[in-house]
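Got a structure for you, questions after.
Excluded from the complex is one protein chain; the other protein chains are retained at their positions.
To keep things simple, chains are lettered A and B as they appear, and every chain counts its residues starting from 1.
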Amino acid sequence: MNDAAPGTRLTPAAEAGRLLLIAMAVTAVLVPLLWIAFAAFRTPADLTNPGSFAIDPTLDNMRDIAEGGIPGAALRSIIVGFAVTIIGVFVGALAGYSIARFRTGGIPLRFAILFPTIIPPTVLAFPLLALALQFNLSDSLIAVIAAHLTIVVPMITWFMTGFFASVPREVEEQAAIDGYGPFAAFWRVVVPNVLPGLGASALLAFMMSWNELFYALVLAPGSSQTLPVAISGFNTFQGVKLGPMSAALLLTVAPVMVLSFVIQKRLVRGLGGSGVKG
Amino acid sequence: MASIRFENVVKHYGAYQAIRNVSFAIPDGEFVVIVGPSGSGKTTMLRAIGGLERVNSGRIFIGDRDVTDLAPKHRDIAFVFQNYALYAHLTVRNNIGFPLKARKMPKDEIMRRVEDVAERTGLKALLDRKPSALSGGQQQRVAIARALVRKPKVFLFDEPLSNLDAQLRLDMRREVLELQQSLGVTSVWVTHDQEEAMAMGDRILVVNHGMVEQNAAPEALYSDPVNAYVARTIGSPTINMLRGKLNGQGLDVEGVRFPLPGGALQGDIMIGVRPEDIHPVKAAADHPNATPPFEAKVQLIELLGARAIMTLLVGNHRLTAVFNRRDLADIREFDTIRVSAAKDRLLYFKPETGERIRL
Partner (left out) sequence: MLSPDVSTADPPRVGRLERLAGKLPFRWWMALPLVLLLGIFVLYPLGFSFYLSLTNYKLTTRNLGYFGFEQYNRVLTDGDFTDSLKITLTFVIAAVLIELILGLALALALQRQRFARNVTRALLFTPMFVAPVAVGLVFRFLLNQQLGLIPNAIAKLGIHIDFFSPNFALASMVLIDVWQWTPFMVLLFLSALESLPKAPFEAARVDGASAWLTFRTLTLPMLMPVIGIATVIRVLEASKLFEYVFVITNGGPGGSTESLQFIMYQTGVRFFRLAEASAMAFVFLAVLALPIIWMLRQVRKAEG
């Protein structure tokens, strides 16, 4: 299997340039990431000295944030993430199947799905806040979950449409002949074929929810903060405490980095290729 | 077991007519082949029998039941798709048992039937594999086993052999026929391969542009086609069609004379001569009832073992002929030879409509 680019080989100069580009890119990516990793374990003295690197690792920073609001915020982010993922995958998969198989709603629906992802969040955030206030849900996670769903569900629907379209119709027809109704056929025969797509969708949904700031900021700014909101709070004081902030950053960044490694291979294939073959 | 009947069935997709007012009857227990080129409507007809397509008007009967408005699962039919439509995530065993599970059959009964059918289709050793670990032929058998296990009234096959290589195709053909013979279940088989159709069918429906051109046994289609389309569709290599004017001395095709008799016919006509009915004159003794000989230049010889396909040039008209190896003897390309045609096997057609004229 030869995945490398077809076509003309590069001149030595071009090849050198190519490698240089990649090396620079890798460096550029690594520096900030490593900085987070190290900063979380450095003493205040080390942190204020740009030249030095971790010589004296400490867990003080970790301990610091364990006492504050960060763990609670992290927990809330997890709760929101799971809720958004589960609901999002369910709604998105059903809708994606409906659109892929039956072209439900035609162009208007397809556009309606795109729409929430295009518009600036401010358009939805304030009314959603008003809505939440109505139901006494201000500063609550439910509002955040709802807001996140408006971004996640369209994305999953779009994403899964491709996967569902590549399941041959005959398999469903065969299931129908064999005696299953349309939903049973969907559940037993179509879904097993798109599990990779569903998995990728779930991961993407969770990541997106975990990272999201704006809606969480507007809808749950106070005691129900999610992790990104809590972290942005490190900004409001004069002398920002770098140590604890770095630890909090590590907490925010680490889980998603791990997940991203899991998902990256699937993404390249899913976006460019044709999806699952039966 | 059941007969199948189409009554004035019409199916269109918007402005496109897929089935134009078709009626036919298939007796119980027969193996019927629907043959035609792509887009002729043959698959649509098959799917209509199965209930995968709804028809716009007309009625469909399986046995005595009017199934026109019934969903596939209520028609008691089994369908084998061109690409097998196996459930990739299930083992062979579960693939075969799937339709039984859907009908909520007790587990031990399912197991018994699956084993039984697997035995019959030679799949016993493969029961715990997944489809991706099977060869094309084996996947084919699984599809057939799944169809068998329900003991349906009708089997429907949609070009199931087109994805197999030539030798495998022949082997599977034989297997399916033997199976059908032993079971006696009414079967409808769709294919674009006329040779396959001729080999397999008790009866063949030749389909063209949504209409059934002829519905008859293979022999009848071969020797007594109802029009030029059927004559061209059946038989390989394709029949030679000569269009010209008949007079007392023979057929005049754009200045070239073919010494073919016409009986009482005169004027514009189309005469069909099958390649296997053209023989070199040396062997005329083997073929009584031959037309007077005429000259032809050998353009191309395609040697196929026991026979050879000859491309002959008469004037500037090409004729295809099939010679025995024996008859070929010392004939070489670019030789000019004398040939004659079997008089009693000629087919006469009206030139504009292609309708057959029986002398």
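Assume a residue touches a chain if its C-beta (ideal position, glycine included) is under 8 Å from a C-beta of that chain, and two chains touch if they have at least 3 such contacts.
Here the structure is a predicted model, which means the values were calculated and not measured.
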Residue in contact with the excluded chain [from A:59, A:86 or A:112]: A:112
Hidden partner chain, touching residue among A:65, A:80 or A:99: A:99
Residues from chain A at the interface with the omitted partner, ascending: 3-11, 14, 18-19, 21-22, 25-26, 28-33, 35-36, 39, 47-51, 90-92, 94-95, 97-99, 101-107, 109-128, 130-131, 146-147, 149-150, 153, 157, 176, 179, 181-183, 186, 207, 210-214, 217-218, 227-228, 231-232, 234-235, 242, 245, 249, 252-253, 256-257, 259-261, 264-265, 267-269, 271-273
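Everything that follows uses one rule, which is that only the chains that are shown with their structure count from here on.
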Chain A and chain B, separation of their C-alpha mean positions in angstrom: 55
Of all residues in chain A, those that touch chain B in their complex: 168, 170-171, 173-180, 184, 189, 192-193, 278
For the chain B and chain A complex, residues of the former touching the latter: 50-52, 71-73, 77-79, 81-83, 85-89, 98-99, 102-103, 146, 150
